[in-house]
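Note that one protein chain of the assembly has been removed; the remaining protein chains are unaltered in position.
Order as written gives the chain letters A, B and C; numbering starts at 1 within each chain.
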Amino acid sequence: MSARETPAGCRFELVYHPTLFFREIQTAAVKSTAILLISCPDQKGLVAAIADFLYRHNGNILHADQHQDSELGLFLMRIEWDLSGFSLDIARFGAHFAAVADRFQMAWRLALSNQRPRVVIFVSKYDHCLIDLLYRHQSGELACDISLIISNHEENRRLAEFYGVPYHYLPLAKENKAEVEQTQQTLLAQHGIDLIVLARYMQVLSAEFTAGYPQRIINIHHSFLPAFLGAKPYHRAFERGVKLIGATSHYVTEILDDGPIIEQDVIRISHRDALEDLIHKGRDLEKIVLSRAVRWHVENRILLYANKTVIFD
Amino acid sequence: MSARETPAGCRFELVYHPTLFFREIQTAAVKSTAILLISCPDQKGLVAAIADFLYRHNGNILHADQHQDSELGLFLMRIEWDLSGFSLDIARFGAHFAAVADRFQMAWRLALSNQRPRVVIFVSKYDHCLIDLLYRHQSGELACDISLIISNHEENRRLAEFYGVPYHYLPLAKENKAEVEQTQQTLLAQHGIDLIVLARYMQVLSAEFTAGYPQRIINIHHSFLPAFLGAKPYHRAFERGVKLIGATSHYVTEILDDGPIIEQDVIRISHRDALEDLIHKGRDLEKIVLSRAVRWHVENRILLYANKTVIFD
Amino acid sequence: MSARETPAGCRFELVYHPTLFFREIQTAAVKSTAILLISCPDQKGLVAAIADFLYRHNGNILHADQHQDSELGLFLMRIEWDLSGFSLDIARFGAHFAAVADRFQMAWRLALSNQRPRVVIFVSKYDHCLIDLLYRHQSGELACDISLIISNHEENRRLAEFYGVPYHYLPLAKENKAEVEQTQQTLLAQHGIDLIVLARYMQVLSAEFTAGYPQRIINIHHSFLPAFLGAKPYHRAFERGVKLIGATSHYVTEILDDGPIIEQDVIRISHRDALEDLIHKGRDLEKIVLSRAVRWHVENRILLYANKTVIFD
Partner (left out) sequence: MSARETPAGCRFELVYHPTLFFREIQTAAVKSTAILLISCPDQKGLVAAIADFLYRHNGNILHADQHQDSELGLFLMRIEWDLSGFSLDIARFGAHFAAVADRFQMAWRLALSNQRPRVVIFVSKYDHCLIDLLYRHQSGELACDISLIISNHEENRRLAEFYGVPYHYLPLAKENKAEVEQTQQTLLAQHGIDLIVLARYMQVLSAEFTAGYPQRIINIHHSFLPAFLGAKPYHRAFERGVKLIGATSHYVTEILDDGPIIEQDVIRISHRDALEDLIHKGRDLEKIVLSRAVRWHVENRILLYANKTVIFD
């Protein structure tokens, strides 16, 4: 497996996750599809080489989507094929694909549909996003395992139990933040967590914590970013007299509310809406905007470059 | 006519426009409706007093809308009635209504539907908002007169002539801005202008100019304010990687892009949209968002308080 | 209490519910507001008379909204006032208000905010609307009591128990429909039910059943009515190749999917969406569109005329 240099001037953000990759391989025996994500400098012959590679190994392409950024000279692709009949040992995909990847200086990642990412949900007292994610997961909308819930409050334990998800209560105070983050990281490692979802967690993670999970922490912010970043966005939207309120799901980086935006949506308000109405209306937005981001992430539909997301939906 | 004090802590912005009022009176002879806009401290008996006043003078109420801000203890109302059969001389409305207004400390304004506000459009080279306003005006959607167009470019003269609107070309440079604004104000006075519409004018008006037309200058900003205020909002939206772009119409105050928001709307974009696509998609938003603001203003549907608009639509 | 004749040619649908009214009166002791809903022929002096009546009895108006249909000559109003300080015995409101109501031929209804309507939810196996209503109720968004759940399946019992709502399993077959409806009606009477919510119940109620609860049954239909009325709307939307799918909440009448529409919304789809994606995307619509209807109904915000709803939101 190979991760090549990117064109100068372009922050390249397709990250190599060895643990994710090897776990996938072990469970690839059952019927499944493979998803290949590629970023590289745009060149002639790219698509032909990729398609030819799959065809030579009897891969039946189910979906393919690509994007070219002509200004940056960048090529991005998501290609999914049926593994039944595929003549390569998928565990040795990297070794075979290396020649193609090297020739075109590709950064790439392979995911297998039957390898479900392991997800932790961080939550405070607010329960609307949590209950929405648990319900969607149960009804089959989210192709992941929800391995555990971590909260600084006890309130949502009963809900977690209803859905059969382990619930860890880790109370937070100013003094113990570093300690609690240490405990959280230990839990994440024990459960082999691939994705952290901040479902209205209301706490700022330390830069050290954030750095440990690049492009693997999704947050929901209750405003139309970059408007009203930081605290109390509904209050500030109310004061400013906006006519629409929004919600934004994004990857968490070290800078608050500055990471790549995954999804946004808005809803209309009027002078008739009190601050409380904004909060109520916003809940529906937050649920939908966060769950879309989680779904796209666990289905390997998101590529990143230049601090922006490409969504191959 | 009376403009009373407002509750402490509440910026009160219902403004007395004597020229507007008196011109209205002269043309009130033809069949028309009257619109009364009221702001005052919320008190028992308010609605009864207003409704009783109209009933005693045989006024047939056609529309009534009100809003109470319970936190500020403020009452706002728009009430429209048929003037046919109304037993008061509308030119002496103020004298008769004074007793009610004084009792409840009302700030109020009377408008007559057959008195069309006189509007000037300021425009640069960009023509999409201009053509949209001219078309809507011609088709009867905007109950105003478009008295003249002022531009710092010659490009839109032919369009103005097509619609029969006088076109004033006032070229702008850094050195002559004060002089040009002086000429503009003279033109505005000559035409008895009630409302200035900045239809992508792309120039910042001086604080002196702005101060002369409180709540009588409407601008269209090509972002979802308060995100991307100032210059080049589409460029910055593109760089930030937002998933929706917006447009905002607002009253102009001395602080750039900070005035009360009248209307906002958004449209979805994706990674497939280049900067140019944002600009194209944004045009449709800008047209609709600006024309709604102009329509509500000329129909006397907008009340202001606490730097926010109440739209009685 | 009085229900007068309506203008000729206008189906008048403000219905007298004696049980609802009297139960309200008994619990009106605690701090609360009163809501008066009025429909009558439009006449001069109406608003003055109503406002004066409330003012004379020291009623502090909190919200008032009205609508005039000039073609039908109809006046509709919703007015809400604070009961603290109100000098009338609210249990005898009708006797006092009769003079005003008679003079203007009003159909009217009084509701008290502290009198929460009793609601039954009818549900099949589909659980997304049920869980959404239960969650919103628990979080305080719905000002009603959810007294019981009736289902022709056992699947949702555990969910009902989580929220502490009695669950009645009444299996349905072609042969026993009349019998089951009899049992349902008995349960409804026992619980003093005011509103029936069909939360994807998937069964057509008999005309006799429907007739017993005029304007008191709300259904969610998974299309943008009147498109795709009847069975399998998502399948038919998929076949027709529409670019948006919708959901519609409406009052149930004897004619299938023909009752007054309360709320509608849509979501964009594309050729990439399989039938299953339509069903998934539609779920979010259905939840939101149904819950808005229930909220407006229990807050007494809906008036009906000419088979249409007026929503005083």
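Throughout what follows, contacts are C-beta pairs under 8 Å (C-beta built on N, C-alpha and C of every residue); 3 or more make two chains touch, one makes a residue touch a chain.
Note that the structure is a prediction, hence the values are computed from the model and not measured.
Touch with the chain omitted from the figure is made, among B:Glu71, B:Asp89, B:Asp102 or B:Glu141, by B:Glu141. Residue-wise, the contact with the chain that is not shown comes from B:Ile288, picked out of B:Val100, B:Ile288 or B:Ala306.
Listed here are the subunit C residues that touch the chain not shown: 67, 224-228, 240-244, 246, 260-266, 270-272, 306-311.
Mapped onto subunit A, the footprint of the missing chain covers residues 44-48, 51-52, 54-55, 58-66, 68, 70. Residue positions on subunit B in contact with the hidden chain: 127-128, 131, 135, 139, 141, 162, 272, 280, 284, 288, 313, in rising order.
Criterion: only the chains that are shown with their structure count from here on.
Put simply, the chain farthest from subunit B by mean CA position is A.
Centres computed as Cα averages put subunit A at a distance of 40 Å from subunit C. As a whole-number value, the distance joining the C-alpha centres of subunit A and subunit B reads 44 Å. Listed for subunit C are no residues, as none touches two or more other chains.
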